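With one protein chain held back, the other chains of the complex are shown just where they sit.
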Amino acid sequence: MAARVGLWMVGAWGGVATTVATGLSALRQGLTEPMGLVTAQEPFTKLPLAGWDDFVIGGHDIRDTTYAAEANVLWEKSRVFSPGLLQQVAEDFAVWDQNIRPGVMVNVGERIKSFAGPKTRAFAEDTPLAAITRIRRDLEEFQVRHALDRVVVVNVASTEPPPESSLKSMTWPAMKSLIDSGDHCPIPSSTLYAIAAFESGCAHVNFTPSVGTDLPALNELALERKVVHCGRDGKTGETLLKSVLGPMFAARNLHVNSWVGHNIFGNMDGKVLDDPANKANKVQSKDHLLTEILGYKPQTLVSIEYIESLGDWKTAWDHIHFEGFLGTKMAMQFTWQGCDSLLAAPLVLDLVRLTEFEARSGSQGLMTFLGSFFKSPMGCSTPEFAAQYRQLVDWAESRF
Amino acid sequence: MAARVGLWMVGAWGGVATTVATGLSALRQGLTEPMGLVTAQEPFTKLPLAGWDDFVIGGHDIRDTTYAAEANVLWEKSRVFSPGLLQQVAEDFAVWDQNIRPGVMVNVGERIKSFAGPKTRAFAEDTPLAAITRIRRDLEEFQVRHALDRVVVVNVASTEPPPESSLKSMTWPAMKSLIDSGDHCPIPSSTLYAIAAFESGCAHVNFTPSVGTDLPALNELALERKVVHCGRDGKTGETLLKSVLGPMFAARNLHVNSWVGHNIFGNMDGKVLDDPANKANKVQSKDHLLTEILGYKPQTLVSIEYIESLGDWKTAWDHIHFEGFLGTKMAMQFTWQGCDSLLAAPLVLDLVRLTEFEARSGSQGLMTFLGSFFKSPMGCSTPEFAAQYRQLVDWAESRF
Amino acid sequence: MAARVGLWMVGAWGGVATTVATGLSALRQGLTEPMGLVTAQEPFTKLPLAGWDDFVIGGHDIRDTTYAAEANVLWEKSRVFSPGLLQQVAEDFAVWDQNIRPGVMVNVGERIKSFAGPKTRAFAEDTPLAAITRIRRDLEEFQVRHALDRVVVVNVASTEPPPESSLKSMTWPAMKSLIDSGDHCPIPSSTLYAIAAFESGCAHVNFTPSVGTDLPALNELALERKVVHCGRDGKTGETLLKSVLGPMFAARNLHVNSWVGHNIFGNMDGKVLDDPANKANKVQSKDHLLTEILGYKPQTLVSIEYIESLGDWKTAWDHIHFEGFLGTKMAMQFTWQGCDSLLAAPLVLDLVRLTEFEARSGSQGLMTFLGSFFKSPMGCSTPEFAAQYRQLVDWAESRF
Partner (left out) sequence: MAARVGLWMVGAWGGVATTVATGLSALRQGLTEPMGLVTAQEPFTKLPLAGWDDFVIGGHDIRDTTYAAEANVLWEKSRVFSPGLLQQVAEDFAVWDQNIRPGVMVNVGERIKSFAGPKTRAFAEDTPLAAITRIRRDLEEFQVRHALDRVVVVNVASTEPPPESSLKSMTWPAMKSLIDSGDHCPIPSSTLYAIAAFESGCAHVNFTPSVGTDLPALNELALERKVVHCGRDGKTGETLLKSVLGPMFAARNLHVNSWVGHNIFGNMDGKVLDDPANKANKVQSKDHLLTEILGYKPQTLVSIEYIESLGDWKTAWDHIHFEGFLGTKMAMQFTWQGCDSLLAAPLVLDLVRLTEFEARSGSQGLMTFLGSFFKSPMGCSTPEFAAQYRQLVDWAESRF
């Protein structure tokens, strides 16, 4: 059974992580129903997943702040949580704040660097090797100090620019040599964190569009170290809807001429994506899906824009123009008004519970049954949400 | 292999049937791509389904009109089809017009009666028994005159008021006695057509919310006569979306607080539904679904209103209010601007092809694998569209 | 200049009144910017309107509750205000609670009666005469106790059913005789409050669809007593938009074929309007407008439905179908997501300030320059918002 589990978040004081912390504390204290948590319902409740009391939160962040301050920003700007709730979780916040260490900013792009606080800037000249070493030390110290049986590292940090494509064809030994050589090295932080996690025997979840573990070399390393991992890019809003609605148009042989999606929101993720270099990663992650589902490429457009007043409330408008019988053109539009961090955080908790369970069960390598959680699911055989969810349920039923 | 197939429509000059006729003629002549037709794509193309040239159209209607006139109304009011296309299908229209016979208006409600033309009004005093006899004679004469191997009867007529609930507990022998007795008899026309179809050895598809074959007695009769049937109420717009989106909210444990759906449109179906008696049947057909999918009953509201200027363009606005992590309320809205007859007609052709194939294959009784086509699918084990479509694909693959 | 002004609200603990109280206290303490207040901007700031410190709140309500409790409900259900703000206004709340007296429920309909608390139920058998007498006593006692120079009575109570039409052709002497006779009397509470106000020398603002002062007899009485009044039905959301957008379609000679408006919300107003008798008054108030603006009657539909989860957030979807050049049909849709009480409350404060100023200036009878504030503006010469607002500005400029 589950014992003590470390939940180590990269981007530990960001909006998603702060919501994870708030929610975890509220769930431990029985202050909230487990809404939005996939693993809180059948058939997953039949599995011996870790309970809310089993978790200790730690992580890396490049900013110097506290959970209380960040949660208060979410309350002030986006009216999520409530002052009463934040008082009730303050004690857990204070404890977990102690477990946050300065982050790494190798190859993260200028935009992200601009947010770094003094503690992280002190390590600004770190080589990739030094960064890995420091991350490993932080992870191992966390595990020892809290007597943890297992640690799951989750990337919930801001989106990096896409890395050089040369990384995709590199083996793990080649990548390792490159790191050790001290030469110029294009490996971004998201991947360095993952390397450190694997080398420390930790499982890894990549909840962001950053490349992270989505490289052959990383999968090689995971198998070598016998750890599990999954990713890429949590599927919370517009893309979730594409993976749900797209199959309907396909099944009905309604030809999608164009699918336009405009996303506006005002949280820090939005500020980072305002930089075209970072946005490229995100848009790419959102755009390939329809072609896979439909079997042809409709005209598509995806925009993501920072609109400050919206705070964490992501509003998406999608216009789908399709052709039916006798070439008749019809349209569907939707608007999605969801709170980004609140949609993402329960999925992070779900992924950590499922990943910890797999690690405990002795699995290793890529977990392909988690496709329903990701925009760009690694190793998943289908782009359709219903089929992905079926895979998750089938997996759960195979594990009773 | 398929030989000559009769496609007998009840409501033969209505919007859906007129679109079926237009589309069938266009498909035979190669004037259009088979968009919107489920059976035009994999894996259904691997089955030896009837081809477009194999069909002869006939039917019943209570109005006196022609395909050319009705198609022109659709063009004038709703800008579907085009004058050029209507010229090209005029010859088929003229031939098929010859096969339409006066309809039956036993227990159809005052609203529908008000549309009847003189030919149908001549039979206004018909008893149910007389109506069945007349329908059978029309069907059998159609089959003989056109040397048809099989006839599929499809109900695409206006929605009747719900019948007395006593019918639901009646066996076929009891129903038969009641009909033969000449006593007051609450059996509505949609069921009389189905009885006549079964007694004449025809298959039956109920594409409307009218009760039709959705009675134990009718299934009994179908098995006795060794015919196949399916229904109820073609799933073309808002309900299709509920069966696609509902499972997403369920899978993600997002609690749906309320789901409001307002439908506006201006075709004849809209005029009929403007009568509260007829509307009751429709709203009921649209409203039970969410509870089945979610496992609890959110507050729901479904309105259907006749707005003349919209013609055949049904516009639906749905507002879904749901609660996520930490009880955070979020919203999704969609508008669906679809042309009702153009969405329905290809599904009618699909159902007729699949039904004819099953009849040819020697099946009998209720076809439960067609759930994805219906709002209230009889005998279907799941309310989720993706699972229903999976059943259809599985069936097809079992038939190669 | 303004001295001490009584703001007496009928429906004193309702959502709008509670928001007025919260806002007034916040404005007095400088805790908020005067957003949403028309009179806080040019050219109205040039008039010597009463300041926030000049007001004392009192009123009637049929329920037994407190401002603190009601404000907390708004916070809990609709996430308006904030716990911090509610603490800061608690002291004013406690003082004003002391000024609320049991209401009157003569001819208010069953739905409203069902909400009455014991204090009001004690007066359940009151005749109209007894009710007027009691209201007058309350008003006069309020004025004396707080040494007020002037009192403005504002109706912000739930909507009554429409009264018998005989009232519309009654003179004030006839109405007076009827009241004094003790015979059956169809005069609803909204009008009884207004009579009492006028007889006590108070000004009156009817912010609701209830008939209130919208009767010739009442205007007669106002002139006799030399008091000012205005109304009817605050224009806060969908109707505001109709009076803004309608003139655009008219000016451009775009023919509006249909205008459909669906309103959903979950506050107490919604519960009251769920009763068809009460709703009739509201829908009537919303529906006449377009014909006046356009000069012809498009097909219209207005629905108002109670959806509990929405709380005070009124969501309206409007679909406007219009015809342009060469008969081309086009469409505009909008959704309005506004918080009803927060939209209404500043207008109440505006109206009270403007009314008090007029009373102080010695005006009497109907104030026709306030048309921009009302759905059914009494005595206003134009249904167009821009022209109505122009009238308000012109009035202000004439008063410097």
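The first chain written gets the first letter, and so on, giving A, B and C; residue counts start at 1 in each chain.
Note that in this section a contact is a pair of C-beta atoms (placed from the backbone, for glycine too) under 8 Å apart; a residue touches a chain by one contact, two chains touch by 3 or more.
Here the structure is a predicted model, which means the values were calculated and not measured.
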Chains in view that the hidden chain touches are A, B, C
Which of these, C:49, C:132, C:245 or C:366, touches the one chain of the complex that we don't see? C:245
Touch as defined at the start, partner being the missing chain; which of C:87, C:171 or C:328 qualifies? C:328
Sole contact to the chain not displayed, among C:49, C:62, C:345 or C:396: C:345
For the full complex, which residue in C:19, C:99 or C:219 touches the chain that was left out? C:19
Which positions on chain B touch the chain that was left off? 79, 82-84, 335
List every residue of chain C that touches the chain not included in the displayed model. 19, 22-23, 26, 32-38, 40-41, 80-81, 85, 240-241, 244-245, 247-248, 251-255, 323-328, 330-339, 342-343, 345-346, 372, 384-387, 389
Absent-chain interface residues of chain A come out as 79, 257-258, 260, 262, 264, 299, 301, 303, 305, 307-310, 315, 317, 319, 321, 323, 329, 331, 333, 335
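The rule is simple: only the chains that are shown with their structure count from here on.
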Chain centre separation in whole Å, for chain B relative to chain A (CA means): 45
Which whole number of Å gives the spacing of the CA centres of chain A and chain C? 49
Can you list the residues of chain A that touch 2 or more other chains? 335
